[in-house]
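Every protein chain but one is kept in place in this view of the complex.
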Amino acid sequence: MNGLTSGFGAWNPIAWALLFVGILVVSFIVRSRGNKSYKRGSGQTKVFLSGNEEPADADALHVRGDHLYWGMVDGLSAYYRRVKAWHTGIFSDYVAWFVGVLAVVFVILVWVG
Amino acid sequence: MNIGNLPFVVAALLVVFGLYTLLFKRNLIKLVIGITLIETGVNLFLVTLGYRTGGISPIYTYAPEAQQMVLPTPQALTLTSIVIGLATTALLLSFAVFVHRHYGTLDVRKVKELKG
Amino acid sequence: MKDQGMSVIVRTITRFVYGLIIVFGFYVIMHGHLTPGGGFQGGAVVASAFALLLVAFGSAGLKGRINLHWLQSLEEVGALAFLALGFLGIGTAFFYNLFAGSGGFLFGASVPNPGHPNPGIFTAGGTVPLMNWAVGLKVMTGIAAVVIIMLVGSRKEEAE
Partner (left out) sequence: MTALTTHAPVLLIAVPLLGAFAAPLVGKLGRGVRNTLIGLIVLFVALLAALLAVDVFGAGGAPTVYELGGGTFTFPLSGGQIPVRILFEVDGMSAFMGLITALIVLTGAVFSFSYWKERSGGNLYFSLFLLLTAGIFGMQLTGDMFNFFVFLEITSIAAAGLVGFRVWLKQSQEAGFKVMAMYTLSGLFVLLAVGLLYGQHGHLNIATLASSITGGLVDMIALGLLLTGLAMKAGAVPMHMWAPDAYGEAPAPTSAVLVANSQASLYGLFRILFTLFGASVSPSALGWIVIVLALLTIFVGVTMALIQHDLKRLVAYGAVSQIGYMMLGVGVGLAVSATKPGYGLVAMQGGIFHMLNDAACVGLLFFASGAVIRASGTRDLNRMGGLGHRMMWTSIFFAIGAVALAGVPPFNGFASKYLIYEASFKLSPFLAVIAVLSSILLLAVFVKAFQAAFLGPKTDATAHVSDPSVGMMVPMAALVLVILVFGLFPGFFVDHIVTPAAKALWLGRDAYIGAVLGGI
């Protein structure tokens, strides 16, 4: 009724949700059996920033848009340099790509048909 | 080559000229002209499709009997396409006016703030 | 200087011609169901008279004579009338020609069968001529509004 079968696998969101809730309950039980003897306000509850002090300025705490995944984008810089150069924003290039794809599709279709 | 095929050649040339204009001209107004060139080519193609050599115009009012008429459907299509073309051209030109007002240029290669 | 329009020759000829253009446009609209043409073509002809006036006399010459809001409202009325004519036949199907052959009422003259579909009777045609009128109204006001707006827009730019 509420599940999907693809012929070689199945997906049932209700069962998944029940399992998810079950795992939540188990992890809550595990958590509740933990040691509660930490001291608030001491170094035990402080934010760990690679050993640096927490900056006082609230703005400095926020990782802004382009800083996220900086490493990944930098690692893929060879790819991104090309793709960025490809998206020129010039209308003539839009048309050029359209005409190019049209030509390729023509060649394929005439070759096939 | 059959002389009757000449309009098809002209239509194809118009489309190609229009695409050339879109690809290699820089002025936005010229790009709009390029689009209308393609449109004219397509319209010419449609009208030519319906043409029969020696056919009369497809008006039934007091039409002589047993006379071949050109096909009316492509003409209706062309007319609709012209009406649509009017609207698109007007809209494109309005956008060109506003682009010029904001960017101070009509050069398509300088109107590229939306990139990446 | 620019708003003064064109030379006296153009202005004089425009005075003669623009009425004729409008009459011809209305003729094309009226006979749309019989001859080539119809609402769009006739409307475009009428609008071209507006454009001619605008070119010949400049936007200052037309100031106060044409109300843009009225033009745009009339355009909507034309479109609504067209749709309403379509809805009239919804008892059978949308665009069903309700008036055709209804016996004289609103272009409903019955047509003797002469052997070909269109014997050229002006009062026949049912909703088709009415739709031509609706489309004609929309197109003439619509194109006139576009021309005026574009002219006013470009004038503003020159002033800047």
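Order as written gives the chain letters A, B and C; numbering starts at 1 within each chain.
As a convention for this text, a contact is a pair of C-beta atoms (placed from the backbone, for glycine too) under 8 Å apart; a residue touches a chain by one contact, two chains touch by 3 or more.
If you're wondering where the values come from, they're calculated on a predicted model, not measured in any experiment.
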Chains in view touching the one left out: A, B, C
Subunit A, residues in touch with the chain not shown (by the definition above): 1-4, 6-9, 11-14, 16-17, 20, 58-59, 61-66, 68-69, 72-73, 76, 79-80, 83-84, 86-87, 89, 91, 93-95, 97-98, 100-102, 105-106, 108-110, 112-113
Positions on subunit B where the hidden chain makes contact: 15, 22, 28, 31-32, 35, 38-39, 42, 45-46, 49, 72-74, 76-77, 80-81, 84, 87-88, 91-92, 95-96, 98-99, 101-103, 111-114, 116
Contacts of subunit C with the absent chain, listed as residue ranges: 72-73, 76-77, 79-80, 83, 86-87, 89-90, 92-97
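Note that only the chains that are shown with their structure count from here on.
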Separation of subunit A from subunit B, taking each centre as the mean of its C-alpha atoms, in whole Å: 46
Distance from the mean Cα position of subunit C to that of subunit B, given in whole angstrom: 23
Rounded Å distance between subunit A and subunit C, as computed from the means of their C-alpha atoms: 57
Subunit C residues counted as touching two or more neighbouring chains: none
Junction residues of subunit A - those touching two or more other chains: none
Subunit B-touching residues of subunit A, taken from the complex the two chains share: 84, 87-92, 95-96, 99
Interfacial residue positions of subunit B with respect to subunit C in the complex: 57, 59-63, 65, 79, 83, 86, 90, 93-94, 97, 100-101
Touching residues on subunit C, where the partner in the complex is subunit B: 34-36, 40-41, 44, 115-120, 143, 146, 150, 153-154, 157, 160
